[in-house]
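One protein chain is absent from this view; the other protein chains keep their places.
Right after this comes chain A.
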Amino acid sequence: MNRSHRHGAGSGCLGTMEVKSKFGAEFRRFSLERSKPGKFEEFYGLLQHVHKIPNVDVLVGYADIHGDLLPINNDDNYHKAVSTANPLLRIFIQKKEEADYSAFGTDTLIKKKNVLTNVLRPDNHRKKPHIVISMPQDFRPVSSIIDVDILPETHRRVRLYKYGTEKPLGFYIRDGSSVRVTPHGLEKVPGIFISRLVPGGLAQSTGLLAVNDEVLEVNGIEVSGKSLDQVTDMMIANSRNLIITVRPANQRNNVVRNSRTSGSSGQSTDNSLLGCVQQVEPSFEPEDEDSDEDDIVIEDNGMPQQIPKAVPNTESLESLTQIELNFESGQNGFIPSNEVSLAPVASGTNTETHAPDQKLLEEDGTIITL
C-alpha cells in the first residue's frame, strides 16, 4: 500500500479544519489545512508535539462519521480521516504498550458508544471478548484484482490468498458452454463455470467471484480444452495461491478503462499498452508463485521448521505488479461501498504503474456475452 495516493477525493470542502485530539485525559485543539493535510509522519510528529510526548510510541485513532474508532497509521487513512472529517476531526491517542486494540473496528452502531467509553476509560472491563483486529501494517490481503490493464475489459483476474486453513475457499465449478467469436463465426464451446459459492467462504467474501462466472484461466494456464476434473485438480493444486481469470456473468461492474480519472502520478498509458502486449512475457509464470514452498521438515523429533530453498530464488512474489485491494469489509479504513459496486477498484487501477513485462494472456479474441 505504499503507492502514492490520489489526492482530494473528498476535497470539495475548503479552508481549515478543526482537530480535537485526546491523549489520556488531556485534550488539544488545533487546525489543519484541509486541502493540504501533509503526510502522516508530519501529522504524527505534530500530535507528539502538541501533547508534549515526543518519545512515546502511540497509536492514533479517529472517530469517523459513523462514530467508529478507526486507526490512523499511514498516509491513506490519514487522508481519509481528513477528507471525511466534518466539521471536526476527533483524534484519540493511546500509548502503544497499553493500547486496547479491541477498541478499533466498525462493529455496530449499538457498540459505538462503548467504543468511545472504552477509550475514555481504558480500565473499563469488557463484557465480551472482542475480535482482535491487528494493525493495518500486519494486515495481509485475502484477495485482489490483478492485471487489470492487460486483460480485456470483460475479464477479471482474481487472486485468492489462502492462509492456513481458517477459511475455506468455498466455491464449486461445473461444466457449461459459452459462445465465442472465432474466424468461423459464432461458436459454442464447452467452458467451466462457477456454480456455487459457499456462504462465508473466501470466494464469497471477496465479492469478486459470482455464480455463472466463466473460468478462463487458472494461474495463467488456459482451461479451454480441459475437463472439469482437470480444472478442479489445477485449482486444488494452486489452492494456496489461486489466481482465477473469469469472465463475470454480470458485466456491469467491469473496469472501464477509458473513463479514468486524471491527475495521478505514474499513470500507465493504456493506448501504448495494446501495442506492446504481444511480444512480452506473461506477467506471472507459475514457477514464480512459490508461496507453497513452505513444506515443513521435522528433524530428529525436533521442532517443525520450514524447508529452506537450496537455490536462492531471485524472483519473489512481491516483484509482481498488482493492485491489492482489501475487501474485508471496513478494515484499514478503506470502505468499499458494497460488494457489487467496484468503482473504487476501477479508478484505483488506473493510477497503477505497470512494469513493461505485462502481457495479455487472452488470445481468443472478442468474447461476447449472451
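The rule we apply is simple: contacts are C-beta pairs under 8 Å (C-beta built on N, C-alpha and C of every residue); 3 or more make two chains touch, one makes a residue touch a chain; residues count from 1.
Going forward, contacts and distances are computed from a predicted model.
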item	value
Protein name as given in UniProt for the chain not displayed, "Multifunctional methyltransferase subunit TRM112-like protein", "Dynein, cytoplasmic 1, intermediate chain 2a", "LLGL scribble cell polarity complex component 2" or "GPI-anchor transamidase"	"LLGL scribble cell polarity complex component 2"
Candidates A:T154, A:S195 or A:N254 - the one touching the absent chain	A:S195
For chain A, residues in touch with the removed chain	162, 165, 168-179, 184, 187-190, 193, 195-196, 212, 214, 219, 221, 223, 226-240, 242, 249, 282, 285-287, 292-301, 304, 307-311, 370
